[in-house]
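Presented below is the structure to which this report refers.
One protein chain omitted, others in place.
Lettered A and B in written order, each chain numbered from 1.
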Amino acid sequence: MADLKITDLHKYYGSTHVVKGVDLEIPAGEFTVLVGQSGCGKSTLLRTIAGLEDANQGSIEIGGQRVNDLPPRDRDIAMVFQNYALYPYMTVFENIAFGLRARRTPRAGIEPKVQRAARMLAIDHLLERFPRQLSGGQLQRVAIGRAVVRNARLYLFDEPLSNLDAQLRDEMRGEIKRLHQDLGKTMIYVTHDQIEAMTMADRIVLLRDGRIEQQGAPLELYERPATRYVAGFLGSPAMNFVPASLTAAGNALVVRTRDGTELALPPTRAETMAAHAGRPVVLGVRPEHMSRGGAGEARAGIVRHTVTIDLLQPTGARTYATFRLGDAPVVAELQAHDVSQPGERIELAFDMNRVVLIDPDSELVIAG
Amino acid sequence: MRSATRHRIKLALRLAAASAITLFFVFPIYWLFMISFKTADEIYSYPPTWWPGQIQFNSYAVLFKDGDATTVWNSFVVASASTVIAMFLGTLCAYAIARFRTGGDHLANWIISQRMVPPIAVVFPIFLLYVWLKLVDTYIGLILLYTAFNLPYVIWMMRGYILDIPRALEESALVDGCTRWQVLWKVVFPMCRAGLFATAIFTFVFAWNDFIFALVLTRTEVTTYTVQVTHYFGGQSNFWAKISAMSVLGTVPIFIIVGFMQRYLVRGMSLGAIKG
Partner (left out) sequence: MRLSSRDRRFSLSLVAPSIFLLLLVGVFPLVYLLVVSFQGITMTELDTSFQGLRNFRMLFDDERLWQSLLHTVIFTAIALPLELVLGLAMAQLFIDKLPGRPVFVALLVLPVVVSPIVAGATWSLMFDQRFGPINEVISWMLGGETTILWTIKPDLVYPAILLAEIWQWTPFMFLLLLAALSAVDKSQLEAAAIDGAGWWRTFFRIVLPAIWPVMAIAILIRALDLFRLFDIVWALTKGGPGTMTETISIFAYVKGFQQFETSYTAAVALMIIVLLSVVVMAALKRVELTR
């Protein structure tokens, strides 16, 4: 059964239409990540679910009950805020106990619950401290503890890690995911960071300009994006887009870039895409879709092409090599020692089974 | 070496200028205080002496014996009562304006413009109203007027302090199970404790130092200390001992209070334009 069901939700700020008709169903126990660029309406959507904003149109149901007209306190939700939202004049213990006390939990029940939540987050030694005495990571743990201690139906996270430095963020990501596995609660997590979305989500809901662009499991979105926007949003470094055209060459179908490079599609894909022959397309190729030529076997769909590297960015294990393909700069993710200096000419193997082709007019990914 | 000397000379000059300026601003207050400790003979001796020959408190004793000192108590009663009421009502109003934008910019602007109306224009019709309501020369009358007159200031200042509170703190409390009222008591008030304190002090000082309202609306029963001071003025011969002693009685509490809140002074005086 759906734990959260949103139907045709609209939200305006003044005359600005922020959420433009969202339909969403989230099954119980799922970890859903709402992701998108700033201003896409993801935070507004979350705040509307929480009841901090009123929906202008549409319905929100939590556990089968319509909650549009309920104040936040009656929606059976817990929420973690971006800037921690801890009360500076209360100790960590009091902060965590705040929600229990506000709901008139019997005094005897509060202490063990707080202790358990604190142990779970490894902050049980900090309970007597005040927020100003804690580090950023500890503050975030307390903020999460405050939500966890409540046995809520729905847990909402509003960009909880965006104030932490990179290393802490990686660490907390894992912890929140583990927390979800341990508690088995329905969680909705808002972020602008596609890596957070990919690593944490059971399901990603990608928002763009107030609408759902695509939703599904992380790898599903990554490997089979529905639109150019989704293809470009997920993945780092981002997917390369090369303007090209689809040309029939006998039985085969060839992607021809503006500089005349021809990359042939494997026969299976050529069949399904035959209808697009003769039309302009955008070739979407991820950095890992290219590899150093010598290693590859002569599998179907592997196309070799020699390029001139003009920029190298070694990261240690991998090296990002930039070259030009039909006017467009393209980044390929290679092994560390595949290429030694800019200007080098190397042969790359393009995996044409995995690249995507996009219709430049509709920006939709061409199926097949 | 030479630049170090020049630097030292410059510092000495600045220090001298600062001392001279401070002397100019402090001396009249020193003179006021000092007069109150002199004997009558010494006050009216020529040439004037720059410090009391012998410190004595007779001027104060007279004020207490005659009952004039109760005017300080009157000032205290009306100032503190009006401060408490104005703080309570004003903070609630400020919260609505800050968080819900109740009334929009128009209400906020109207409220601050109320602060700018000259007292004399307000007190005149109020006086006529009070005559009719029999509120002249009563605590209630003065308290009511001070409350209303200080409300715009309280609302304006508290609005600023409340806007400084991160919204998420309140939202978090709402999600955690608080009603709007509980959010006010458990989050908003504790979060702006310093602001409440500073604004209350200013409100108190405004009422405490007021002259014109008290002059018009009091007779004998609830005369405040500022009005009492002017009772000692008399044509050519002023009662210097009483004037100074009464002024000191009214001024010392202010000095003590202000000493405790140096940090908030500038924000309070600039109507919140400068954040300390």
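The definition used in the following text is that a contact is a pair of C-beta atoms (placed from the backbone, for glycine too) under 8 Å apart; a residue touches a chain by one contact, two chains touch by 3 or more.
Note that this is a predicted model, so its numbers are computed, not measured.
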Fill in the blank from the handout: Which of B:Ile9, B:Ile55, B:Ile120 or B:Ala194 touches the missing chain? It is B:Ile120
Exercise for the section: Could you list which residues of subunit B touch the chain missing from the display? Expected result: 11, 14-15, 17-18, 21-22, 24-29, 31-32, 35, 43-48, 50, 89-90, 92-93, 95-97, 99-103, 105, 107-109, 111-114, 116-122, 124-129, 144-145, 147-149, 151-152, 155, 160, 163, 180-181, 205, 208-212, 215-216, 226, 229-230, 233, 238, 240, 243-244, 247, 250-251, 254-255, 258-259, 262, 265-266, 269-271, 273-274, 276
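We adopt the following convention: only the chains that are shown with their structure count from here on.
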Handout entry: Centre-to-centre distance between subunit B and subunit A (centres being mean Cα positions), rounded to whole Å
Key = 56
Completion exercise
Within the complex, subunit B is touched by subunit A residues 47, 50-52, 71-73, 75, 77-79, 81-83, 85-89, 98-99, 102-103, 146, 150, 156
Fill in the blank from the handout: Interface with subunit A, subunit B side, in the complex: residues 166, 168-169, 171-179, 182, 186-187, 190-191, 193
